[in-house]
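Data first, discussion second: the structure below is written as structure tokens.
A single protein chain has been omitted from the complex, and every remaining protein chain is retained in its original position.
Letters A and B mark the chains as written, and numbering starts fresh at 1 in each.
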Amino acid sequence: MARKVSNTRKAVVTAAAWTMGFLIFFPILWIIILGFKSEGDAIKTPLQVLFSDWTLQSYHDVQERSNYGRHFWNSVILSVGSTLIALAIAIPAAWSMAFVPGRRTKDLLMWMLSTKMMPAVGVLVPMYLLFRDFGLLDSRIGLVAVLTLINLPIVVWMLYTYFKEIPGEILEAARMDGASLRSEILYVLTPMAVPGIASTLLLNIILAWNEAFWTLQLTTSQAAPLTQFIASYSSPEGLFYAKLSAASTMAIAPILILGWFSQKQLVRGLTFGAVK
Amino acid sequence: MITLTQVRKSFGEVDVIPGIDLAIEDGEFVVFVGPSGCGKSTLLRLIAGLEDTSGGIISIDGVDATDLPPAKRRLAMVFQSYALYPHMSVRKNIAFPLKMAGMDPAEQERRVNHAAKILNLGNYLDRRPGQLSGGQRQRVAIGRAIVREPTAFLFDEPLSNLDAALRVSMRQEISELHQSLKTTMIYVTHDQVEAMTMADKIVVLNAGRIEQVGSPMELYRSPANLFVAGFIGSPKMNLIEGPEAAKHAATTIGIRPEHIDISADGPWEGVVGLSEHLGSDTFLKVNAGPLGTLTVRAGGEVMMHPGDTVRMAPQPGKLLRFGADGKAMA
Partner (left out) sequence: MATAHSRTAARLMLSPAVILLLLWMIVPLGMTLYFSTLRYNLLMPGMETFVGFENYYYFVNQPAFWAALSNTLILVLGVLCITVVGGILLALLMDQPFWGQGIVRVLVIAPFFVMPTVSALVWKNMFMNPVNGIFAHIAKALGLPPFDFLSHAPLASIILIVAWQWLPFATLILLTALQSLDREQQEAAEMDGANGFQRFFYLTVPHLTRSITVVILIQTIFLLSVFAEILVTTNGGPGTASTNLTYLVYAQSLLNYDVGGGSAGGIIAVILANIVAIFLMRMIGKNLEA
């Protein structure tokens, strides 16, 4: 199967692919670089920027002035919290659909998916009013609930496709061995599905971290995650390129790293199992 | 003692098992045998409690178990795919039912080691199932079943994923295990050789119905009907219809290949079509005109060639007669 590819051809492809990779990655690379420059240097021409001095000043400024820490923690709490709650609801549901399928299972799955296709803006007004009336505006609890609900269909779907790959006989064996339903899920299914559950977890943390409709609409400061924090830079006050870059770098770094780990599962999760 | 009374199972519209009565005595080795899709697994899973019955009563040791969940039936099952827990070591796999029963760890340890000794798994206790061969996995599955000291063992085609040589030796191991444990075993297979070699009692199933129940030799000597006659025994029994059967006042007559002798003054004549030399035996396919093609077992030293003409004689008293309804006639 493996055939010899001429080295010239490979070199040409390598050059083309690296060029494309570099161009696509360049905006990210650029903010990483600008984050380590002074505000004065950050707005010079690209070449001048490259050869100017490196400094951590912007990182200091961002930490001190704009409460980066609080926003960061809000992002962590919102994304991890909503994902964990969604998992807790979705694992039993996915167990049911994967191992006790009924005539309606397929319809149910499709219906769950269809809730994901409802555009957020369609329910913006009532959600805003509900949040206002229940005093949930700018609260983490309210936002965790919304993020849980918008990601629940994806979590159920991903878990379902992973559970489907586990042979039912193994769960039946556990039942014969005297396991209760709880033990069956806790000691047999969950450990066997760890890779699937982990990638579901990862992908949904990423999606929740980057969610930029509800987080922008329903928070202002106390519960605001990094999406809102960065959006607050959209009205410029003087020289802010370096600080914006430093803040952006900090906002995207954790998720870039998680994302690179989950590239394979990403395809499966985002296409609801339609492409593996 | 496990008793099935009018047990039925249908999946939606399809009656997979239209109604079965069966009694399984303590300590018996019972084999359910029948062609693929005849409902053997379904029947076993009904006994296990992995499926609900659509009707009838299953009682285990005198207790009505029809609605008991599998965990409460004190039965152990060995699956075709072994169904080992891939994330647990062999030791944990075998101990799992004991852990679920809340047994104290020292006793668990003792039983696991005992089972490992019986099954020669001592050196593999800390491996994962993925690191074992097919035969070893099968032993772990059996070990997991025996530690619980169940009322009965259920096996669903446990050997069909093994290669031919291993199948023979595992077959013997399971038989020996039965002799030493003396626990009831219900064993499902589509392979009549397994049924013949292992069973105390064979239950022949066809399309969800019991065709015949009996010891291997009973089934071999006096099959109750054409289906059992054709299914038990290898190579298959010769079944002859037409005038030759009418001579014996039957619709069909049956004669096993080993009950036909090659003899110069035999009543049947035919032309050898194919001869298979196995060394110990020679199987001849003989084209016997109006009788159809007969399979004949001859001695290993018999040298016949395609095209040779032979005369054959059925051994006296070995001819079986079947009526128009397919049932054996006295």
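For the reader, a short list of remarks on this structure follows.
Assume contacts are C-beta pairs under 8 Å (C-beta built on N, C-alpha and C of every residue); 3 or more make two chains touch, one makes a residue touch a chain.
Fair warning: this is a prediction, and the values are worked out from it, not measured in the lab.
Against the chain not displayed here, chain A makes contact via residues 1, 5, 9-10, 13-14, 16-18, 20-22, 24-25, 27-28, 30-31, 34, 43, 45-46, 89-90, 92-93, 95-97, 99-102, 106, 108-115, 117-130, 149, 152-153, 156, 168, 172, 181, 206, 209-210, 212-213, 216-217, 226-228, 230-231, 233-234, 236, 241, 244-245, 248, 251-252, 255-256, 258-260, 263, 266-267, 270-276.
Counting the whole complex, the residues of chain B in touch with the unshown chain are 49-52, 67, 69.
Just so we're on the same page, only the chains that are shown with their structure count from here on.
Across the complex, chain A meets chain B through its residues 167, 169-170, 172-180, 183, 187-188, 191-192, 194. Across the interface of their complex, chain A is touched by residues 48, 50, 69-71, 75-77, 79-81, 83-87, 96-97, 100-101, 144, 148 of chain B.
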